[in-house]
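The following block contains the structure, expressed as structure tokens.
Note that one protein chain is taken out, while the other chains of the complex remain in position.
By letter and in written order, the chains are A and B; residue numbering begins at 1 in each of them.
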Amino acid sequence: MEDFLVGLAPPLIKGILLGGLYVVIALGLSLVFGVMKLINVAHGDLVILGSYFAWAIMGWLGIDPFLSLVVGVPLFFAFGFLVQKFIINRTFRISLDAALIACFGISIVVQSLCQVIWTPFNRSLLTDYRLLTFAVGPLTIQLRYLLDFIGGLAVMLAVREFLRRTYLGRAISAASQNEPVAERMGINPNRVYSFAFAIAMACAAVAGVLQGLTFSFSPTSGSPFLIISFGVIILGGLGSMAGTFIGGMVFGLTQTLGAYFSGGSLLVQSIAPYLLVFVILSVRPQGIFGR
Amino acid sequence: MSETAVLSIDRVSKSFGGIVAVKDLSFEVQAGQILGLMGPNGAGKTTLLNIIAGTYSPSSGRVNFCGRDVTGLPAHKLCHLGIARTYQIPQPFTSLSARQNILVATKYGGKKAAGMEHDKIFDLVNLSEQKDMLARDLATVSLKRLELARALASNPTLILLDEIAAGSTDTELPRILGMIEEIRKMGKTVVLVEHVMKVMVEAVDRIIVIDKGEKIAEGTPDEVMKDEKVIAAYFG
Partner (left out) sequence: MKIPRLTTLASVAVLVVLALFPVIGVSLSWLNYLFSFFIYLALATMWNLLAGYTGLICLCPAAFVGLAGYAMAIGTWVGVPFQAGLIAGAAVAVLFALLISYPVFRMKGIYFAIGTLVLPEALKAWFSFWHPVGTAYQGGGAGYAVAGVAGITLGEKYWLALAIAAASILVVHIILRARLGLGLTAIRDNENTAASAGVNIFRLKLSSFLIAALIMGIAGAIYYIHNPRIQPTSGFNISWLLLPLMATVIGGEGIEEGPIIGAAIVTFLRFLLADYGAWSLFIQGIILVVVVVVMPQGIAGLLRQVGAYRFPLRLFQAAEAKIHKT
């Protein structure tokens, strides 16, 4: 029994830490969904774009990917703002389906762009500290997973404080809860959407760095992240930060425990999150914590 | 439950999360009767209508229609059995013409609906001139009448009207009262939710007053209007 628990500890811890990564990735999707009721199906690909951007800067300037965020975050922010303003806002006037299709188009554009520029081969953000591990008592923890967890917490708290304390943040919260009322109070919904998407993209940039440190990636790596992110936010329930965090953990654990109990089967690891998302969608799309 | 009751609501309750919308409600509607549901805003009237129409299932209690337990049956099944409804805010099939809108009800409303004559229905609701116009091009007033036409097209035994007179002008109101009378002459049973008092007083046989999800009064319009509890609910 004791052996069983001891064996269980590493994947358990790894799964929880990995949850932090999934939280950061899901945050951007959650923000856009909460405010605009739109699932940006390009979100996973945009996170991978973030990974590629960090990789490119690393290769070009030789600086640490976290440092590249100094350029990456504002760049992605601006890019997101423009995309929302000139493309997605316009599709909202047509229908929500049109917006979904536009996002799909963007997904294709981003995927193929990454393939054209950086070829279909796998890449990784190979920093010196990437493979570092350290011991906490009898357990070994990999640094990059710890960074994921810390990153997840940090970004989540930052976004939460932003939504609570800044005028723009409160406008975004108001618009996501009750748009007609917000509009009557003088908040321009299109403006709010543009900023919300911009922030989502900024989160994607950060997520891209963390993701690139944790896993290797290729132009088509985005889709699994999109599905997992969606699973995280509907499991955790929209509008609940704690729920999102728990959702992230559940998906992290699904992968690590799935790998552990199946003897490292890649099949189980890949399929388990998809199965989970599908089951949640069929049974209770509003999530465990959702309103 | 009495022999001639078309509809019997037996201790029905409905909660959404923590909010109780309808609490332990019971009443009967006899064949050919017109029953009015009255009450302040948020009292639970539309929820009750939705339960009867099959959009919601009750949290507890039973709904009986023509002697049969129909609790929890989906909306389309209830339509086949003979319940039709209108929506407070018209919900037409926007890309179809008025005629096609009611064709859906005739074609899908079950065996009893086959052969319903559209022209007669359009005459009754005064929409004959707009038969071939697309629903998305119709004015709200016409859309409300289309709601009624669609409900009639499936040849129901029981019709549920949700605020059919809301927002109508002084000239429209008599026409609406006339339509309700026509429906009664057809032998149909009606349950209607209404805020417009004239309808309650002139067109309705019995009234049930609901406040905060509970029945607080039941009787003829005269009885109900003088009831202290009703006055308190509205003005207290």
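Simple rule for what comes next: contacts are C-beta pairs under 8 Å (C-beta built on N, C-alpha and C of every residue); 3 or more make two chains touch, one makes a residue touch a chain.
Since this is a predicted model, take the numbers as computed values, not measurements.
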item: Option touching the unshown chain, where B:53, B:98, B:183 or B:233 are the choices; value: B:53
item: Contact partner of the left-out chain, one of A:30, A:51, A:84 or A:111; value: A:111
item: Hidden-chain contact residue, picked from the options B:4, B:94 or B:220; value: B:94
item: For subunit B, the residues touching the chain missing from this view; value: 53-55, 74-76, 79-80, 84-85, 87, 91-96, 100, 103-105, 107-110, 113, 150, 153-154
item: Residues in subunit A touching the chain absent from view; value: 37-39, 41, 87, 90-91, 94-98, 100-102, 104-109, 111-113, 115-116, 223-224, 226-227, 230, 234, 265-267, 270-271, 274-275, 277-279, 281-282, 285
